[in-house]
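Excluded from the complex is one protein chain; the other protein chains are retained at their positions.
Letters A and B name the chains as they come in the text, with residue numbers starting at 1 for each one.
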Amino acid sequence: MKQVLGDRKTIAILLGPALLVYTLVILVPVVWSFGYTFFKGNALEGFEFNGINNFTRLFTDPDVQAALGFTVKYALLLTILQVVFGYGLALLYTFVLKKSSAIIRTLVFFPVVVPTVAIALLYQKLFQSAPKDGLVNELLVNVGLGSVDWLGSGTTAFIVIVIMDVWRSMGFYGVLLYTGLLDIPEDIIESARIDGARGFSLFKNIVLPMSLPILYSSIIFSINGTIKVFDSVFALTGGGPGNETTPLTLYMYRTAFAFSDYGYGSTIALVLSIMCLIVTALIFRGARRDNTI
Amino acid sequence: MTVTNVDNLDRTSALVKHDVGGRTPAPIRFLKRIPVLIVIGVLLVIEIYPLFWMFINSLKSNTDFLNNPSWALPEVWEWGNYVSAWLTGNLATTITNSLIATVPSLALIVILGVAGGFALEVMVFKGRGGILLLILAGIMIPVQMILLPLFTIFFNLNITGSLLPLIIIYTGHGLPLTIFMMATYFRAIPREVFEAATIDGSSMLRSFWYIGFPMVRNAVITVGLVQFFLIWNDLLIAITFASNRSLNTIQAGLLNFSGEYGATDYGPLFAAICITTGGILILYLFLNQQIMKGLTAGSVKG
Partner (left out) sequence: MTTAPRSRRLRRPVVAALAAVGIGTMILSGCAAGGSSSEPTKLTYLKNTENTNTEPVFNELAENQCKTENTALPLEVSSIPQADLDSQIQLLASQNALPVMFAAAGTPAEGAKLDKAGKLLNFETELEKLGVLDDIEPAAISTIKNLYGGNFNFLPFQFNIEGIFYNKTMFAERGLEEPQTYDELVDVASQFEADGITPFTASGEQGWPITRLISSYLFRDLGPDALQKVADGDAKLTDPEYVAAAQAIADLGAAGYFDDNIASLDIDSSYNELLTGKAAMMYMGTWFLESANDPEKNTVGVDNIGFMPFPAVEGGAGSIDQYPANVGLPQTFGADTYTPKVADWLKCITENYGQVSLEQSGAISGFKSKEPVTDLPALTVDVQDRIAGSTESVLWFEALFNAKAGQDSSKNASLLVTGQLSPEDFMKLLQTDLDAG
């Protein structure tokens, strides 16, 4: 059997093209780009060798620390919320709505379709406080609370970003996890029912363990998306006020292009990639079938 | 064919056939449903309101938008916004370009990605874990950082005047995630299924195509959906590699509504968004019907 599953020709045909494209389009440029971490400068003025200065700078740069703090805070919170809400939706689709869930799934999925620019504008208007109150402040005022300048300070702007991103992505995670739940063999659930498992115990003993693989990949998917957050922050707050909502990606992009230091930008990117890799490898190790890595 | 082997593993048929509440009287059952109905109602309001919001604001003049609450109905219904959206947003061109960039990338991602995921999870060979980890690393790469090398490469290949760079980058960038996700899905299928098939003399390539691929159909659709929206909503790559106006994609076209000192043409902007997302939504609803049919049919076509 091992021979069939280990047939090199088959492996080459199946994996070769993907690996080739991946190597040429991602790996080569990445290695190329990380070469720049030892240089200072940009494409316009030329590069000069900088030794490990970029790395020492990294550890003393208060902006990197702030951006790292924001990124970690955002990624952790959002990953948890996305997956929890998504899983909740998936359970709702599978066990409560059953066959009639199609239309609701589609509608809840809808925000994923809308361009980030539009969503950011919508949230700017919803949480608007000047020149007049938006819907959210209007509600706050009506229940006797004051109006808040949501995007005017770092803490409240962070809340808006999180609400916006959970809102736009939970439908997506709902569908993603729903596919996973569908794949749980029906006879397993059936036999658990015959054994008297109901409600929460059915969920805890059967559904949850069976959906762990898809949960793992959702978490990995989510954490990688959230660590690399760029579009939504860029469109909603532009990283402001001050640098209070600037994630590492945005700081890196600005450093490389707006501040014309491609070398230092690459260094920040390297840190970001290593960060993602460690987190993923940890989750991945726990989830793998035959712990080969 | 080996359909019999696969039949009991096909989980695509509706999951729970019998109703738990079937034994309780109807009024109580209805009362039990109330919390669920409330949850669903709130959910729908939260998710659908923006659709409505965008639509009513697409019909307002800028003055109306700035001076009245944004949830109010338009003072004058400015249907002309849709005309200027179509023209200013250059929508005829940008929609075409978005499709040309998205469709081939998506096809390549799905075919190469599913095959790659199958090879990495089902096949057994040395270095498998290493390759998987390498691919995993690719998911983490922030695309902002490889813009310079890619630009240099594409420029020297002399293809920067076409949509080819977009297709290539989207494909390369979408692959790691797809391979990884497909590997996860294949993990759920016991290897014995494929081994059994090969006893019948079917080669692994055939097993992949006739057994593996159909079994992960749901997953392929999900992954395809993920990739579609990642590509469709991309702005950074699109404006970096297709800045020529005849190559602009929809997202780049939406920026035509902003002014140099920060001013925005809100009405036409929302109109353009309504046109483009409306199209996608209809497409999605249509595909969703197809997908649902596929799911409930519950048979493996081979």
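Simple rule for what comes next: contacts are C-beta pairs under 8 Å (C-beta built on N, C-alpha and C of every residue); 3 or more make two chains touch, one makes a residue touch a chain.
Small disclaimer: the values here were computed from a predicted structure and weren't measured.
Put simply, the missing chain touches A, B once the whole complex is considered. Touching the missing chain, out of B:Trp86, B:Phe151 or B:Trp209, is residue B:Phe151. Shown as candidates are B:Ile46, B:Leu66 or B:Leu285; the residue that touches the absent chain is B:Leu66. Residues 8-9, 12-13, 16-17, 20-21, 42-45, 124, 127-131, 147, 149-153, 238-243, 253-254, 256-260 of subunit A touch the missing chain (whole complex, contact as defined above). Although one chain is not drawn, its touching partners on subunit B can still be listed: residues 61-63, 66-67, 100-101, 103-104, 108, 112, 147-148, 151-152, 155-156, 158-164, 166-168, 236, 239-240, 243-245, 252, 255-256, 258-264, 266.
Basically, only the chains that are shown with their structure count from here on.
Residues of subunit A that touch subunit B in their complex: 1-2, 4-8, 10-11, 13-15, 17-19, 21-22, 24-30, 32-33, 36, 43, 92, 94-99, 102, 104-119, 121-122, 125, 128, 132, 134-135, 138, 167, 171-172, 175-176, 179, 181-187, 189, 198, 213-214, 216-217, 220-221, 224, 227-228, 230-231, 249, 252-253, 256, 262, 265-266, 269, 272-273, 275-277, 280-281, 284, 289, 292-293.
Subunit B makes touch with subunit A in their complex at residues 8-9, 11-17, 20, 36, 39-40, 43-44, 46-48, 50-51, 53-54, 69-71, 108, 112-113, 115-116, 118-120, 122-125, 128-142, 144-146, 148-150, 153, 168-169, 171-173, 175-177, 179-181, 184-185, 187-188, 191, 194-195, 198, 203-205, 208, 218-219, 221-222, 225-226, 229, 233, 235-236, 250-251, 254-255, 266, 269-270, 273, 276-277, 280-281, 284-285, 288, 292, 295-296.
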